[in-house]
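Removed from the display is one protein chain of the complex; every other protein chain stays in position.
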Amino acid sequence: MNHTVTFTLPNTLQPLSATVPTGALLTDAAHQAGVEIGQPCGGQGRCGRCAVQVLQGKVRRRSTLRLSPEALAQGLALACQSVVEEDVAVFVPQQEKLERNLTTDRIASAVQVPEGYAFAWSQSIRRVAVTLSPPSMDDQTDDWSRLQTALRSRHKLEKVTVSLSLLRRLGERLRANDWQVSVIYNQADPSHILDVRPLEDPNAPLYAAAIDIGTTTITFWLVDLITGQVVAQAAEYNGQIARGEDVISRIIYASKNGGQEELQARVVETINHLCEIACKRVHAHPQEIIKAAIAGNSTMIHLLLGIPATSIRLSPFITTVNHPPAVAAHEIGLHFCPDAVIDCLPGVASYVGADITAGVLASGLDTTEDIALFIDVGTNGEIVLGNRDWLVACACSAGPAFEGAGVVHGMRATTGAIEEVWIDGQTYEPTVRVIGGGRPRGICGSGLIALIAEMFVTGILDKAGNLNLTVPTKRVRQGEHGSEYVVAWADETETGHDIVITRVDIDNLLRAKAAIYAGFTVLAEQVGLTLKEVQHMIIGGSFGQYLNIEKAIQIGLLPDLPWEKFKFLGNTSIKGTYLALLDAEQRTRIAEIARRMTYIELSADNTFYEAFTSALFLPHTDLSRFPSVETALVK
Amino acid sequence: MALSGIQIYKLLPQTNCKECGFPTCLAFAMKLAAKQVELSACPYVTEENKAQLAESSAPPIRLITLTGGAGKGAGGEVKAGNEVVMYRHEKTFYNKPGLFIRVQSAESVAAAEAYKVNYVGMDLTIDGFALEADSPTAMAETVQAVRAVTKRPLILISQNPEVLQAGVSQLPGEKPLLCGADASNWENMAALAKTCGCPLTVRAESIDGLADLTEKIKAKGVEDLVLDPMTAHLGKSLALYTQLRRLALKNTRSVGYPILSFACNATDELAAASQAIAKYAGFIVLSEFRPELLYALLVLRENIYTDPQKPIQVQPGIYEINAPKPESPVLVTTNFSITYFAVANEVEGAGLPAWLVVCDAEGMSVLTAWAAGKFDAERIAKAIRGFDVASKVSKKRVVLPGHVAVLSGELEAELPDWEIRVGPREAVDLPAFMKQALN
Partner (left out) sequence: MPIEIPKEKWTGKVRVVTLGATAAEGGTRTRVVTVGGQACMPFLHFEHPTPHPPVLAIEIKSRPPTDWSPILMETWGEAIRNPATWAAAAEAAGAEMFVLWLTLEDTPEEATQAVRAVLGASGLPLAVFGPGQAEKDNELLVAVAEAAKGERLLLGICEDKNYRTIVATALANGHLVSARSPMDVNLAKQLNILITDMGLPADRIIMDPTTGALGYGIEYGYSVMERLRLSALQGDSMTQFPMLVTVGFEAWKTKEAKVGEGVPASWGDWQQRAIDWEIGTAMTLIEAGADILVLRHPESVKRVKAAITELMTA
């Protein structure tokens, strides 16, 4: 039996509707009607952000998780968990807009072209000017043979290949440019022609792209291969977020009908959009991009290439491919030059992808004599330990708590986020610093770390993360979800509601920090080292740029090493990708890193669990691992 | 001394050729360190390094195998030795100590032989029999009588090599344990063990005495030895066995052999045999066949020799909390013990009756198991049907953990006549949920 679902949207007069069979979910109906309903958890019914209001008719709610009794009384329902069994009318609230353009020119200026970069040496791509004698009734040679002959006679290119897609454009290109063109090819045996263009000056820019596909953010660097410079940068949220905030949710979503195609289209759309923004800035056309190097975790790469990622999620966690072959841009829908070489950098395992090998490349971990520890904190925490002789890596599922998810008033590090907190030890009153300087809307990762550290050292939290209800302040109270601490009162906030941190939030954050610290210890133990022997601690990921080391150590997130051993590199993945894009030697090096890196599966035995429970304490069950905190607590 | 992964790695070619089946030399080295792979899998390690690695990986306690009349394979063999740790949590204990029943009469042999008890799906049995006789003829006859009812491995006991010889000659192709050599008879015993190729025990009250004998006997070319420290006194045996294990692990080769315990001589056989199981015996002789005692010991042996590296699990099944009635709610969770305890304790602590269905999720927590595909609608449905939950309840309604709300649709399809409800994500919120939402 079929039912009509009618969707009313804010600021839209005309409702949209869809006809669906009994048993369909509201999200299915919305998809069909062309109504956007964000599903940050990938439709698992976990995040509660797809709530809609049922105005007429009834839906069967499989789950009411995250909906309060009041919300239910108002007819709210989770779109991904509500089954259509009769005609219904639904109101879809304003969807949270993803903030675009995290574009960062201040970083752009900081990118140095690697020393000794020379186009002719470092690249295998060549651009040559070719002038052909036009065909005539006497000279009936076909266009392709004509071009081959010219390349052979003038440029000593004996063997060349061409793609069908280029052949389709070839005739028009030659004629439109009066038989004078620039031919761009990849020097090899045989050489492969990538593009035939209007004649270009030998010093004119030759564009390429370095792309980092993060689960959350995609970063795009437009690079001129001639000079090696990064000429424009753009970044924005990965368009897949609306279909799941973490890789597992995405894999699940991809396995649903049409999900794979949708996610592939979403990531490509984001890249194309970023590419447009970047190109516009230098008055270039996306079609001029001739090459791209791409890093990302293994799931992101699988989804980009349209390869099913299901086996990544399931034990024994195996990818389809760790080192994909190069593909042409048009094969995956990128609006670059159709034959542009898309080089997905090599990963190591399901949960240690090319973003990590690129990060290692950028951090130089594979060349140091001293033992160094590299961590990329994102939705997952990937950790690499080693030096020039050996490399081991692991991934710990820290969860997205440090990115603000899974925390009642958590948010990403954007305007309105509390990013630093200090608490007065006598009055228990907090002082906060808000990104952008306005009123707070929520708390981001660095703010959460600072908050827990301050609550801990002032005695609001005990070492197990319990709130001490006997502390004399009305900021500590019993809330709807158990005990909580009020960071900002309603009249101080942007939202008009109290911003609090609850016991459940604290548990989530402790679990996240414990997972990461446990990753450090297990990795070190596996190779027979202690964390004290680590000489350099390199922190990558967007997280690293704001982190207060002292507080991160106080809560036991980072090992208690002298501060000078910590080095923040920001987005190491994009930096490594850029290096690999520019230089064939670096490209070889990253393959070598992937080949050498030994992946350690943490779920294989109890060791990780042990380390995890022991880290699930402030700062750690074994306080002697944190001498600086021990000293601070005595005071 | 055992080498760490990095130490072993330094002795490997470091070429990451992958021919050993592992992606890198370091990965292979770590497997070697964990003794989960043989060095021979590496075709390129140098002879010199091979020798060094072999030395470090030689088992500190010699592996001794007794074989019975059924040859190798199920029930035909008992192994002891190859242990590498003092405490089971450091790695694991490998070879369960063999339980041998001292032969009193033909009937008791038959009963013990037939004994089989099921424990968590496994059939446990005794391992063999110990027989003693004072003359060669008596030994030969006893062996024949015992072999008429059982093929299990044997321990032959006599101070007289000729008596043992008479027993061995009745057991062609087998390797019984000869018990044994002492300071007075060791030369003849060594000669016998050498001829028949059977393992031999050495008896002495002190560690020096044991070491002295093993060295002398080894010099005669007999390497398969077992230590009999001649005590069943709880205090003495605990100290002695501990010292022997410690010495062996420190590569004192003269005592690097399994220990034979005569728990049958103890004041309290249960106490002595439990101690022997937990504290380092390789073979244990019991005085008689007594099912209740045997059951307790077999179970203890399974428990102590469980690999502690595996995730802690509870038995999948349906658990009753606070004497549930047919109308009480049905909750579902995984068999990771911590998860189970979290849920059970909250509900139990709140005094709420409930049926808790524990699914086999290979010992993972709810989210991990779900992410790894070990806790899906199919498995939950299988558990609910398999444990016949429907027969126990009047209301077919099952509460899923909030973390796997996503499974509710699939579970509806799997269990069409059940109402699927999504509970809270954290166990701590269960009591409130049960009071408010399940009425």
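By letter and in written order, the chains are A and B; residue numbering begins at 1 in each of them.
Following the convention adopted for this analysis, a contact is a pair of C-beta atoms (placed from the backbone, for glycine too) under 8 Å apart; a residue touches a chain by one contact, two chains touch by 3 or more.
Just so you know, these numbers come straight off a predicted model, no measurement behind them.
In the full assembly, the chain not pictured is in contact with A, B, by the touch criterion defined above.
Of B:Ile304, B:Ala390 or B:Ala437, it is B:Ile304 that touches the chain left out of the display. Note on the undisplayed chain: of the listed residues B:Cys17, B:Ala70, B:Ala110 or B:Leu293, the one touching it is B:Leu293.
Only one of B:Ala41, B:Ala70, B:Ala110 or B:Leu270 touches the chain withheld from this view, namely B:Leu270. Mapped onto subunit B, contacts with the missing chain fall at residues 87-89, 115-119, 207-208, 211, 233-236, 238-239, 242-243, 246-247, 250, 252, 254-255, 267-268, 270-271, 274-275, 278-279, 290-297, 299-300, 303-304, 306, 308, 312, 314, 337-338, 341, 345, 348-351. For subunit A, the residues touching the absent chain in the complete assembly are 462-464, 466, 610, 613-614, 616-617, 621-623.
Basically, only the chains that are shown with their structure count from here on.
Each chain gets a centre from the mean of its Cα atoms; for subunit A and subunit B, those two points are 46 Å apart.
Interface of subunit A with subunit B (complex): residues 25, 43-46, 62-65, 81, 83, 248, 252, 313-315, 317, 389-392, 397, 482, 504, 507, 526-529, 595-600, 603, 605-607, 609. Residue ranges of subunit B in contact with subunit A, taken from their complex: 4-7, 9, 14, 16, 23-24, 26-27, 30, 308-312, 362, 364, 368, 371-374, 402-406, 408-409, 412, 420-422, 424-426, 428, 437.
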